[in-house]
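First, the structure itself, so that you have it in front of you.
Just one protein chain is left out here, and the rest sit where they should.
Order as written gives the chain letters A, B and C; numbering starts at 1 within each chain.
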Amino acid sequence: MTPPPGTLDWAPDPSADPTTYAYTFGGVAPVASVRPGTVVRTWTMDCFGGRVRKTSDLASEVCDPRLLNPQSGPFFVEGARPGDTLAVHFISIEPREAWGVSSTVPFFGSLTATPTTAMLHPALLERTWIYQIDRAERVVRYVAADTDFTAALPLDPMHGTVGVAPALGEVRSSLAPGDWGGNMDTPEMRAGVTCYLGVNVEGGLFSLGDGHARQGEGETCGVAVECAMDTTLILDVISGSPTAWPRLESDDYLMTTGSARPLEDAFRIAHQQMVLWVAELTGMSTIDAYQYVSQAALTPIANVVDTNYTVVCKIPKSLLKGVVAMGGMHDRMRRAAAAWRG
Amino acid sequence: MTPPPGTLDWAPDPSADPTTYAYTFGGVAPVASVRPGTVVRTWTMDCFGGRVRKTSDLASEVCDPRLLNPQSGPFFVEGARPGDTLAVHFISIEPREAWGVSSTVPFFGSLTATPTTAMLHPALLERTWIYQIDRAERVVRYVAADTDFTAALPLDPMHGTVGVAPALGEVRSSLAPGDWGGNMDTPEMRAGVTCYLGVNVEGGLFSLGDGHARQGEGETCGVAVECAMDTTLILDVISGSPTAWPRLESDDYLMTTGSARPLEDAFRIAHQQMVLWVAELTGMSTIDAYQYVSQAALTPIANVVDTNYTVVCKIPKSLLKGVVAMGGMHDRMRRAAAAWRG
Amino acid sequence: MTPPPGTLDWAPDPSADPTTYAYTFGGVAPVASVRPGTVVRTWTMDCFGGRVRKTSDLASEVCDPRLLNPQSGPFFVEGARPGDTLAVHFISIEPREAWGVSSTVPFFGSLTATPTTAMLHPALLERTWIYQIDRAERVVRYVAADTDFTAALPLDPMHGTVGVAPALGEVRSSLAPGDWGGNMDTPEMRAGVTCYLGVNVEGGLFSLGDGHARQGEGETCGVAVECAMDTTLILDVISGSPTAWPRLESDDYLMTTGSARPLEDAFRIAHQQMVLWVAELTGMSTIDAYQYVSQAALTPIANVVDTNYTVVCKIPKSLLKGVVAMGGMHDRMRRAAAAWRG
Partner (left out) sequence: MTPPPGTLDWAPDPSADPTTYAYTFGGVAPVASVRPGTVVRTWTMDCFGGRVRKTSDLASEVCDPRLLNPQSGPFFVEGARPGDTLAVHFISIEPREAWGVSSTVPFFGSLTATPTTAMLHPALLERTWIYQIDRAERVVRYVAADTDFTAALPLDPMHGTVGVAPALGEVRSSLAPGDWGGNMDTPEMRAGVTCYLGVNVEGGLFSLGDGHARQGEGETCGVAVECAMDTTLILDVISGSPTAWPRLESDDYLMTTGSARPLEDAFRIAHQQMVLWVAELTGMSTIDAYQYVSQAALTPIANVVDTNYTVVCKIPKSLLKGVVAMGGMHDRMRRAAAAWRG
């Protein structure tokens, strides 16, 4: 029987000066130190820091661009060293309030000119939508602004931003995804999933934020149903085993990610990583694994809007004959979560 | 009650000179003329023209590069004119034989240098895999070459190549996808689905080929589980209604496609088309539809290996309140298919 | 002494039905057959077929999109066979009239949304500019529409579109560039230059058009200073020697081209081709040639607006110790041109 793990509670202080929150991966002092195996109970502010609360609030007017996407953390994980892998298991991810918010933001999104896909168009219309989050019915309610169209979409809470301090001494904005994780914006980062992140600095310096009540694949307009999130997770360390790009594991799937531009490079990273992982786990040669992944992969796009674009590659574990990945970490964390819940 | 539609049987002649098959969209005389509403029963050769049949057959040795991906057709659809939309409903798509074939092809695929992503590497190892197709068990059986790994993957038959003659007098290789359809290589092109294609020339000149017993999303190595395919479909015309890029409809989903490079442009096309379609169908403003699609879309990648890359955007019809797309063509074709089956 | 070559005169008929002009590479019957070594005197219509003649003419109103970029030709070159290389030496390229035209075209250009870089923006302002071409002063005169800014830019006449029939039975719009040449839009295609094109079909089927009095590198807005052009050229054949992608040679430079998307793939093609060419010509190993090209190359962008983007890689012949490329064809054609001029 697994003894229940210890618990750390840490909460952001919404009354503090917003300039004191963490807006980067790297470059921020840890808020707490945790032993491997500890359950962390925390919550995260929405990506606007709570400043966009009604349809008349426009992000470009009420938000300081330097203060977007505040993160909870970073947490220093004892014993985590460069070359190790940090395992993050999400026990629960639940909207903290009964509302979420989305918007179009000038020169941000996949169907608009941006500062990098630079053009001569004026910005698209900026607008804010407020969603009712019905936690009992497990839906989010959309209300069109210009007509009476309404709809209920399945609630599917997740974290857009999950990561550690980057390599090479870099400090990266919480708006960027990359090999340190960060703003990957994949709907696969939901409760029940374990995320594996390569450790680049002592303690890893894990933080998270950008809760989404749900999002479409690709996050087309650049903004999901953003909300403050109550989240419980376990942090653990796989010593001596590096992870080049963030990976995920659920009860049913192994997943790799790639974050790059152009989008085909994100695809290439995720699929190369999956080919190498499948070869390692099954003992197949690389070319046999390449062939097998070609017929077996699911490839949900995560985002086509952030500083880098993110693609996820998924393989059903049922097609891998019960191989055990990452030394069985996911199953151990599932058991620990169950023990903790009591 | 719907009267059963008429039937046209047309079959390729595998004993004919292979140079007489159709390898392009456009530039080929029609093999038959059909009235709108006709059921077409045909079969398609595999993408290698049946020349790669055992693991010792290498495509680069046994295939003429000018004779890849033969198509069945083209079919001239009476009354189809530029500005109309051709509707193609797949009644059934079934592997014709109990085997399929896949391979790695020199300088082709997503994880290798290619003639356009030109580099200085030698080609990856060329290899052929033969799959057993078990039509009773509905699986395809993979056998690794270098180890004893084997696996059964779900059978999920589809056509990689479906299209009409292009616009601007162009003639395009059956290896290329684009706004005329062609080699989109999406697993969504399965039985029960209706595909909508904009008509560019009199009669549309529809053809199809490239059957896959199954493929992963992205078709990583560039080759699916290729097989000859027995296919039954209905062809019909929506007059006076153009379709800019191929669309699909199943009982449960509306789907748009985009085919372009880089991959983000394929994503942009598919999502812009979906935003405009959702706005048209629901009466929402474009910006409201942009927001809604951003939270509702699924985005399975089709291929990241062909001349253009293809992305599909899917929206559940359940989230669109029973809107009727394309004048109800999909439901009518479903009923016609049922009547034809008797 | 070189005997003067024979001469063929062929001219488009501007009074003919515009639908009878050539708008594709491939798919058009030859207008004339020429022996290798023949001088061809012709002229080409501007890319709008002469329909945009004053600032109040907008291309979207006066042009049929199916009738853009008419080509002169195709010319059947006797003896040219697949696997050969066609050599085209430009003796002279001179504007036919004293005016040229440019414009912004809705959803076309590098700084606007397009049908493939699909977005939700309305089109940029459509506008037409008329340039005076001063052939004596060798300048083109720009006149701003909204202010009194004027400027004289150096006249530098060239052909945007030069090519042969494509491989694989394809027929490609004259708006597209690729390995068959076509709409490469490089300012390097000027008088004194020899262009080498791989032959894909009997006779090669060479045609040209899209004269530019000048253009910037990249052709930013998508339209150069377009004009009808009087052009004299020599056609010849290098038998038994294929050319994968169009190459150019001037008295001072060897040049390779690549046309693809994304733009880095066009760069990769051009530079891979140059590395292989330099290795072949100097006897260097590939890796030594890679190093040398890395320090020696100039890389003027051709276009970032067409169906494919085009990059040119240039190496000064002075850095290649007098190597002779393509069997000395360029020098022979220079001498033939001199003999022809008399």
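Methods note: a residue touches a chain if its C-beta (ideal position, glycine included) is under 8 Å from a C-beta of that chain, and two chains touch if they have at least 3 such contacts.
What you are looking at is a predicted structure, and each value in this text was computed from that prediction instead of being measured.
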Selected residue (touches chain absent from view) among A:Glu249, A:Asp265 or A:Asp306: A:Asp265
Option from A:Met119, A:Ala297, A:Leu319 or A:Ala337 whose C-beta touches the chain left out: A:Met119
Positions on subunit C where the hidden chain makes contact: 102, 104, 109-111, 124-125, 127, 129, 140, 142, 144-147, 149, 151, 153, 214-225, 261-264, 267-268, 271-272, 275, 282-285, 287-288, 290-301, 304, 309, 311, 313, 319, 321
Residues of subunit B (touch criterion as defined above) contacting the omitted chain: 111-113, 117-122, 124, 262
Interface with the undisplayed chain - residues on subunit A: 23-24, 26-27, 66, 115-120, 167-173, 175, 244, 258, 260-262, 265, 268-269, 271-273, 275, 286-287, 290
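Throughout what follows, only the chains that are shown with their structure count from here on.
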Most central chain, Cα average position: B
Inter-centroid spacing, subunit B versus subunit A (mean Cα positions, whole Å): 33
Numbers and ranges of subunit B residues touching at least 2 other chains: 261-262, 268, 271-272, 275, 287, 290
